[in-house]
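What follows is a short report on a single structure.
Note that one protein chain is taken out, while the other chains of the complex remain in position.
Up next is subunit A:
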Amino acid sequence: MTLTAETSRPSATAAAGRARRVRLLPRVAPYLQAAPLTVTLLLFLLVPILTIVAVSFWDYDSVRIYPDFVLTNYTELLTSPVTWKTYLNTLKYAALTWAITLGIGFTVAYFLAFHVRSTTWQMVLFLVCTIPFWTSNIIRMISWIPFLGRNGLLNSGLISAGIIDQPLEFLLFSDFSVVLAFVHLYALFMVVPIFNSMMRIDRALIEAARDGGASAAQTLWNVILPLTKPGIAIGSIFVVTLVMGDFITVRLMSGGQSASIGLMIANEISLLQYPAAAANAVVLLAVVLIMVVAMLRVVDIRKEL
């Protein structure tokens, strides 16, 4: 910085002005640099959420919504047994998807991190896992239909193999297909952070465990698993929040036969019952935040960030 000021010296005043600018710039620069991100997030995240909170107290009739301060949206939501049943159903989806993606994610990451020896192969196989993430979710859901349908690949395969003689009805448009699609879509959100955590584990620790006489299973349980917890936590937060807020997967894969909170909100939106949708959204946000905070209580992820 000082060098800039010394080398260019056209006139004393210009130099002084530049020196002031040079001194001032480092102090304001971070604010200018952070401004676009801040403005975008304020305008398109914080303000919209505050709008939802405000509108959740508004009143509405069949034609329009109008400013008011009523609690009916909340009382109607929270006293309806449908809400509670829907929450229970959504939590069931979240729990099942979480458990299955955790099992798959941990196993896949463990294989990549500790059993694939060459770095090139590690990267290639990791990319093979990540590429589907960059394609359309809706298409990935639709692509299960010819596979699971009544006359789908799986049913006709099982029938021709003589295992069943009636097509299995539960495969498509059921809780089974919803959870299957969730696992298909979101397993990657587990694989990536867990793989990342595992790659950071000092290999000397594993050598030490082996030298100390630990079996492979003991090393996995007592060394690798504890050190992978932050990755598991990040993956869990992603999977749980994505499933809790989902509506499209449940609508497409259950064929409209199951409900989730997100779907309930989407239906209220399509009926133009915005204040009801807003109250529902506020409660959903609170539930999701409580779940995230609970997960962060269990595992400290700060050193991962």
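Definition applied: contacts are C-beta pairs under 8 Å (C-beta built on N, C-alpha and C of every residue); 3 or more make two chains touch, one makes a residue touch a chain; residues count from 1.
By our rule, contacts and distances are computed from a predicted model.
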| item | value |
| --- | --- |
| Which of "ABC transporter permease subunit", "histidine kinase", "Nickel-binding periplasmic protein" or "NADH-quinone oxidoreductase subunit K" matches, in UniProt, the chain that is not displayed | "ABC transporter permease subunit" |
| Hidden-chain contact residue, picked from the options A:S156, A:Q218 or A:Q257 | A:S156 |
| Residue among A:L91, A:A266 or A:V299 touching the omitted chain | A:A266 |
| Residues in subunit A touching the chain absent from view | 1, 3-4, 7, 25-26, 29-34, 36-38, 40-49, 51-52, 55, 104, 107-108, 110-112, 114-115, 117, 125, 128-129, 131-132, 134-140, 142-147, 149, 151-153, 156, 184, 187, 206, 216, 237-238, 241, 244-248, 252, 262, 265-266, 269, 274, 277-278, 281, 284-285, 288-289, 292, 305 |
